[in-house]
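Okay, structure first, notes after.
All protein chains of the complex are present and in place, except for one that has been dropped.
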Amino acid sequence: MIDVQTAALLCSGCFILVGLYAAIFLDNIIKKIIGISFIEEGANLFLITLAYKPNGVVPILLPDMSPDWFITNSAYPLPQALVLTSVVIGASTLAVILAITMVLYKKHGSLSASKILGDSNE
Amino acid sequence: MNDLIPLMVVIPIIAAILLNVLHGKNSLVKIVSVIIAICLPLILLLSNYGLHYFGGHSPLIDNGDLLNSFPSFISNTNLSNLHIGITYYFGGLQKVMLFFLFLLGFLAIFTTINERKRSSGSYMFLIFMGLGSVTAMLLSDDIFHMYIFFEIAITAQVGIILSSSDDQKYETAMKYMILGSIGGPILLTGIGFLLGLVGSVNITDISNAVKSGLIDPFSPVFLFSFGLIFFGWIYSVGLPPFHTIKSAIYSKATPSGSAILQALSVIIFLSFGLAILRIYSHLPFVNGFIIFFSLCGMILSITMALVETDLRRIIGFLAVGELGYLGLGFGIGTKLSITAALFQGLNELIITALLFIGFGAILYLTKTSNINKLGGLIENHPKIAIMVLIGGFAMAGVPPLNGFQSKLMLIQSALNANFPELAIIMILISIVTFMTFTKIFHAVYLKPKPQDLKIEKTLVPRSVIFSIAILLIICIVLGLMPDLVVKDFSVFVGGLI
Amino acid sequence: MIEYIVMIIGVLGSILALAQRDLLKASILTGISGGCVAILFQILLAPDVALTQAIVGAAIVPVFLALAIYKTQRVGKDD
Partner (left out) sequence: MDIYTMIHNSVQNFQNKLKKDKITNENVSSSIAAELTIISTILISSILLRHINVMLTVLIILGLGLYLITNMPLISKLKKEQDDSLNKMMFYVILTLGILVSVVYWGVL
C-alpha cells in the first residue's frame, strides 16, 4: 500500500493530465473550461501535498503544545497560505472566461471551439 | 523613507478600485485618474533605495533578541537567513523602469480621456490594476508573489483587449485566456517544485541555497522546476509558440491600450527573466535555452511581420520580435549583455508605445488598417508622419536615437562573449525591421492615395500628438545621454552576478 | 482508507464530468470532484484551505458553470 502523500501526488498528477486532455482535445468550450478548472485544482493539490507531514498536526499553535514539539510535528504552513490565494485566483479567472463564453455564444450561436475560435481570416 | 515602497503598489490598486466605484461620474473620473497618474512618479522620486519587509518580518539574523529565543538548530544554521515575509527591493533599476512605466500610463490615460467623450471608470480600473501588478512584480523578491500579480496582470490585459471596438476582440481574448489557463498552473507547479525543494519562495533564499550547496543543482526536481518555470516564462512574454497570440492581442486593443499591453509584457519579461537568471544561472544549459527561444522569436516574428498586410498586426509582430533582443541579452549572460538587455527593454517600452499610438491615429482617421487600402496620408498629417518616422528609426537602431545605443551595447557584448553569429543575426534582424518599417511607412504615407479611401475624421486629437512628441523627446534624450539610465542598470547587474 | 476512496472518487468524478453529453450534469460532477479535493485538503492537514476550496470548488464553480450553461446551450452538440 502506498502512503497518503504519494497517493495524493499521483492524484494531483491525474487531475492535471485529465484537465490537459480536456483543454486540448475536447471541442466544446464549456468542457475546455471544466478541464482548465481541473488543472488548477491539480496544481493546488500538489502544493498542499508538499506541506503534508505524516502523523503530523494542523499548523495551528495551541496553548498546550510546546514550541519545540510543534516545530518538528506540524505541517508546513507556507504552501497552505499560498494555495489560499491561488484558489481564489482560479475562481475569478474562471468567471472571466465564462463571461466571455456567454458573449461568444450570443454572437455565434454555438459552443464549438473549432467553429468560434478557428481561423479568423475566413 | 522605505515605507513609501509598498505605496507604489498600493496606490494604483486603491485608485483602480476607487475609479471602478466612480464609474459613470464623468468629470470626477477624469480628474481623479489624471491626478493619481501624476502623483505616481512623484512617489518614486521621494522614496529611498532599500528593502521593505512586509509586516516588519525581517530575516531572523537581523533581529538579535528574537534569534536567541529560538532553538539552536534554527539560530545557528542557514535557517536564520531565510526571509520570512514578502520582501520588496527598490533600487536604481526599479526606479528608472517604473518611472517610464508610470509616464507611459499617464500618457495612455490622458489620450483615452481626450479621445472618448465619456470616460470609463472601468477602463481606468484596468489600466491602474495592470500598472500596480507589474510594479509589484518588478519590486518583489518572492516568486509566488510574482505569480499572483502576474495572473492579475493577465486578467487586466484581457480587460484592456475587451474594451476596444474591434469585432474579433472576444475571440482573441478567449484564446488568450485558454492558453493562459494552461500556462499559469504549469508555472505554479514549477514554483511548487522549487518550494518543495528549498522550503521558501524567496528568490534570494533559493539562490543562496543553490550557491551554498544546500541543494544539488542537478537534482531531478530542480531541473524539472526549471522546465516548468521556463515554459511559464515563455508564455508570459510571448516567445514562440506564443508569439502569434501575443501579436494578435496587440492588434486587437485600442492604440493606447496596445501601448500599455506591451509595457506590461516587457516588465513581466524583465522580472521573470531576472528571477530565472538568479535562480538557475548555475545550470549550464539555461543560456542555450534562452538563446534558442529568443532566436526563434526574432526570426519567426520578423518574417511574419514582413508578409502580414494588417497594419496593427505588423507592429504587433515587430514588438514581439524586439523582445528577442532582450532574450539574447539575458541568454549571453555577461554583465554587459544583461545591462544592455535591460536598456533595450526600456527603449522598447517607449518606442513600441510611440509606434502603437502613432499608427493608431491612422486607424482613428480612416477606420481601416489594411495597408493595401491606405496611402497618401502625408499631405494630411505631415507632423505625425515625421514623428512616427523618427520612432521607426529608433526601433531599427539609427545612430543618434536610443535604439542604436542599446543595440550597439548588445552587439558589443555578443562579440566580447565569443558569439559573433549572434551579433550578425542581430544586425540582420535590425535591417529587416527597418525594411518592414519602411514598407508600412511607404504604404501608409507615401504611396498615391487609393480612390476608395475615405477619411472619416480630419483632425487627430491633440493629446495623441502630445503623447507622440513626449515619447519622441524621451527617445532622443536617451539616445544622446544613455548614461542617465545605464549607470543605474549596471549597478543593479553588478549586484546580481 | 477513506483518503484513497476520496481520491478515486475525485479523479473518477472528473473523468465522468468530461464524458457527459449533458453539460448541466457535467457541472454538477465538477462540484463533486471539487468537494473531494476539499476533503483531501482536510486530510492533508490544511483545514483553512479546505474551507475555501469547499466553498469555491463545490459551490461557486458549479454555480458559475450552471449559470453559463443556462445562458447558452445545455447539450453539447458537437464533441
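Which chain is which? They are A, B and C, in the order written, and residues in each are numbered from 1.
Following the convention adopted for this analysis, a contact is a pair of C-beta atoms (placed from the backbone, for glycine too) under 8 Å apart; a residue touches a chain by one contact, two chains touch by 3 or more.
For clarity, every value in this text was computed on a predicted model and none was experimentally measured.
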| item | value |
| --- | --- |
| Touching partners, among the displayed chains, of the absent chain | A, B |
| Touch with the omitted chain, as defined above, among B:24, B:50, B:227 or B:400 | B:227 |
| Candidates B:419, B:445 or B:492 - the one touching the absent chain | B:419 |
| Contacting the left-out chain in the complete assembly, out of B:186, B:326 or B:410 | B:186 |
| Touching residues (missing chain, whole complex) on subunit B | 172, 175, 178-179, 182-183, 186, 218, 220, 223-224, 226-228, 230-231, 234-235, 240-245, 248, 285, 291, 295, 298-300, 302-304, 306-307, 309, 370, 372, 419, 421-422, 424-425, 428-429, 432, 435-436, 439, 442-443 |
| Interface with the undisplayed chain - residues on subunit A | 20, 23-24, 113-114, 117-122 |
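Following the convention adopted for this analysis, only the chains that are shown with their structure count from here on.
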| item | value |
| --- | --- |
| Subunit A-subunit C separation of Cα centroids, rounded to whole Å | 11 |
| Distance between chain centroids, defined by C-alpha means - subunit A, subunit B (Å) | 28 |
| Subunit A to subunit C touching residues, read off their complex | 4, 7-8, 10-11, 14-15, 18-19, 21-22, 26-28, 30-31, 33-35, 37-38, 41, 44-45, 48-49, 51-53, 56-59, 74-75, 80, 83-84, 87-88, 90-91, 94-95, 98, 101-102, 105, 110-112 |
| Of subunit B, residues touching subunit A in the complex | 71, 144, 147-148, 151-152, 155, 158, 162, 168, 170-171, 173-175, 177-178, 180-182, 184-186, 188-189, 192, 195-196, 199-201 |
| Sites on subunit C touched by subunit A in the complex | 3-4, 7, 10-11, 14-15, 17-18, 23, 26-27, 30, 33-34, 37, 40-41, 43-49, 52-53, 56-57, 60-61, 64-65, 67-69, 71-73, 76-79 |
